[in-house]
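In this view, the complex is presented without one of its protein chains, the others remaining in place.
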């Protein structure tokens, strides 16, 4: 019903290979998030799955059938675009009904499905408006509505929340998660925001320059990043990565410690430094510690408030069980 | 050197008064953030200070001098726009040098200042590029560079980070904070993102429909929000606001408790409910609790991981000293 | 910048702008005025402005002399016909160039435009011979063919620039939604491009309406549009300013009125991608 | 042939437009023939009909052509001979001087609609004021004297108006005719261009002298129409131009000076030739037409005596197309209505297309040279002389340029080796 398999898929634009050979299986009903920095090939990968781009070599299977040369319309997938890509000249109702109309579904059935989707997405009052008369969040919901009426084998989302403001983003994140809980359809979701990835995914695929760096559940990635790239990418604030003699002490090329795993003290600790900028969120405080004798500035996260001021001296101690070690290639040392 | 005073300032567009009479003092060297929902008048207020809009009535003083009718160029302020408003046909160097050129500064001095600004902002390698060839973060820095070369009495920022992606936003936030520490110039910063406000401000001004709801340091706002609007607006995830009988128990119309101030237990507590969507960030877990008998869904924030699954039963207990009480007008009850 | 513009400044702007506007418009105004005068008043010294006896006599004379409505109708058929056919040919081409651009798309477009640089006089005789051969002389069909071909590059270019502003995402969304090529273009692309298409249509009607070389040389009586009509007034026996003015007014009025009524659409689209 | 439509290409001058207005008469008597009119300005007309006839385009069934085209075209076989004209057409009534130019190998190839020569039209009142009298056959010197006497630039009265607009049928018609009277010619017997001759120099200098001193401003773009307007407004003392103008300048509805106009023969230089031309607008039928009978019926109607009477009945005798039929000049009604009739007839008879110049030349045509190349050369030379009038080149330069371009063209066309 919604199992997608990529088999040695590559993609080149002209001379440039943006996706080197890549294997990936997305199981039926899974919520998979592709995450990675800008330009790493997330959208390209999603579009290959959608069929909006030809793959250069390899094979794509959807539910065990070879879909490599199947045109997008025939793959039974639905896509939600970053720009929403609503049809501006059609009412919300017509937008949502469009795929059904293309499938030549009869009008009565069409209306039923649209009404159902609208009620799920809280759009019933807006069915006669044009997209231009909706707020960002509402547009986003229309785009999702257009995707769900088709009852696709899988949903593809390309950064669907990046045009929304912070507060709305949090809400929509929840709505999409709830939708997944309700529909249990496969979802492939692209984002560059690791918070989104962490909060939504069953399985995260971390991409870097077209290559898969790690595949795993959010907490797997948080606890056992396979390499320094994943370590640095997942978690906020970023993991502190320390090289040089200090790392050598732990028989590693690089050691990593997350800001929340550094204990602070005014008297004693592993590293002594000076407090730089601190950020008070009320619930947490992030502060940046300089002049520890390490090349890197360390970021520390403390719960609640900490009465530290710019320039104060401070001692930091890593929680040893939370220390990550990496070799010269950046790979995790078990 | 950079003290800005607004005295009964109002602004109307045609018939509509978007800023009712408003008083505000921004002290020299302060980092003041205007925060509020979209459309509340933040940009308008900033533009009134800049002189890009005429005030309808009232007075603006800069360093004690009446600046109400002084044209923007003469106010000695620099502004960084949300769209950056770089000059697309000029190189980075020319962009940064433009205000100096307009001030008829001689070329040698100009170059010196530009080079200095570029080195502060890490732009030295890009001085000969056009804005179109830069990434978002770099453009942002150019816009700041153009502002700092003038050595203005104060900087005005209008949502300077809203076009950047999450990771970059965090970095630039730090850079601007550090810049403020270095230059010690007054900065007025507009954002709709309370996290930005909390992490950067010396003083936050919360606006709502053109009115000032509260002015204070980030922690003041976090701990003692003056009303439900501020309470709900500051802090992430949002404070849980509870009305009805439960609030009446505390002799209030509304009570508020932040997600991080709810203790959880599997056995006993004030409220019993069912876990809905939970978001695992590794460092924290947010979960949403339904069916507590309250009208509202409660959000809970727990440190680290919590082994709770969708549908699990849970007990929640507010930390009583962290409970906020509000009256029927929404005002804090001391 | 919503800062107050002083009323005085506004008055000064208004004064200058109206003066300039009226100066630019004046030749047309004067022509129209003259068309209502008698011949003697038309060349009176000093010129008479408004206080003359308004007469329709010139219009009557002009209409007696040549069948205005037939010319008018030919103009309509030829300009609208060539524009619509051009549109039908250009839409697919513009779609292809805008949404499936290749390395040579720009070159192709520039080549198309360069065909417009063929000086018509250079190829009149060959075209005349071909037309004669195929019985197209003095037919509406013949003129529609020629005008379609000369305006095609402009139509393609204009459509291309509008289509390029339409986010590809939306067409891709349609494709994901199961739309075939035909649905993609007709149900999604064209409705979105309506303002641009309106402007394209208008501009091309204007260009076709005013095209004076081919229309004059390839027609005699049956298919002759208004350009041919006016040709019989150039340098007539004696200088009949009033009649000339009446004929001129009749020739330009339809398109002028259409242009005025549709100027919003025309202006909005008339940028050839010059404005992003 | 029932329900035939014939397309008539014609020039947009007053007589033709009048004819267009009278077509009801024709359609009444020929109910099965419909007429389509294509009225064009002279140059455009000439281009369109020539192109059409030469490519056998077949767009027109009747063409309005000039005396220049008829001999050339008939030789090419492009025109149908006008034999079998309907009864009562009376071809013998046509003026011999006019018909002669339209006849090739004894066959008439086009029917003259109106014929003209050129003559002097002058303002009797101004002459009187200046204390002068215009002889019936003036010389160029007398013209100059009169022009000088009448000119009053402040009063916007210019002694003489002449054609200045470039074109072989515009300024060159006048200048060629004037040159004939000066003893100048286009070509010698070996087809050598003659613009380097003193006669041409005299012609051009005198012309420029007249125009610069006594002519209206902007003369270099004045053609027949412009001068007519000037004269009708009373701004010209004299005007040497087509005899047909006479009916316009004496028509009180259009002319402010209708009752003050006198006429005289075109001037001479005492060399035996007068500076007048001979021209007719004629109706011809292109060889390709499929509607020969209908076309012929129309041509016959338009150039018949009855048509003359029709015009006379509708518009008065003064407005009938002149210069084609002997009978018209024997009609007392016409002679009464048209004070210029006698002078017109005399002018026409004074022109001799077969021997246009003082010396012998290898070509025929008074104000043109009846060779196909003439249109191009004549217009190019006309451009030069017009430029001289506009002051952009001197007379000598204009003549040298004319000489060069004419020689060049003649050489290329194979008249010389």
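For reference, chains read A, B, C and D in written order, and residue numbers begin at 1 within each chain.
Everything that follows uses one rule, which is that a contact is a pair of C-beta atoms (placed from the backbone, for glycine too) under 8 Å apart; a residue touches a chain by one contact, two chains touch by 3 or more.
The rule we apply is simple: contacts and distances are computed from a predicted model.
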Check your understanding: The chain that is not shown, which UniProt protein name from "Monovalent cation/H+ antiporter subunit D", "Acyl-CoA/acyl-ACP dehydrogenase", "Sugar ABC transporter permease" or "Stage 0 sporulation protein KE" does it carry?
Key -> "Sugar ABC transporter permease"
Point to revise | For the chain not depicted, the shown chains it touches | key: A, B, C, D
Study note, to complete from the structure: Missing-chain contact, candidates C:50, C:69 or C:260, resolves to C:260
Exercise for review: Taking the full complex into account, find the residue in D:22, D:258 or D:387 that is in contact with the omitted chain.
Suggested key: D:387
Review point. Which one, C:31, C:63 or C:132, makes contact with the chain that was left out?
Key: C:31
Check your understanding: Residues of chain B in contact with the chain that isn't shown?
Key -> 50, 52, 71-73, 77-79, 81-83, 85-90, 98-99, 102-103, 132, 146, 150
Check your understanding: For chain D, which residues touch the unseen chain?
Key -> 43-44, 47, 50-51, 54-55, 72, 76, 156, 165-167, 216-221, 226, 229-230, 233, 235, 372-373, 375-376, 379-380, 383-384, 386-387, 389-393, 401, 404-405, 412
Review point. Please identify, in ascending order, the residues of chain A that touch the omitted chain?
Key: 51-54, 71
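In the analysis below, only the chains that are shown with their structure count from here on.
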Check your understanding: Just how far, in Å, is the C-alpha centre of chain B from the one of chain A?
Key -> 25
Exercise for review: Between chain B and chain C, tell me the centre distance in angstrom, where each centre is the average of that chain's C-alpha atoms.
Suggested key: 54
Practice item. Provide the residue numbers of chain C that touch chain D in the complex, in ascending order. Key: 39, 43, 64-66, 125, 128-129, 132, 137-138, 216-217, 220-222, 224, 228, 231-239
Revision key, fill the gap. In the complex, the residues of chain A that touch chain B are 37-38, 162, 165-167, 170, 173-174, 177-178, 181, 192-195, 198-200, 218-219, 222-223, 234-237, 258-260, 276-277, 279-283, 286, 288, 301, 303-305, 310
Revision key, fill the gap. As the complex stands, chain D meets chain C at residues 7, 9, 12-14, 17, 20-21, 36-42, 44, 48, 51, 55-60, 223, 225-226, 228-229, 232-233, 248, 254
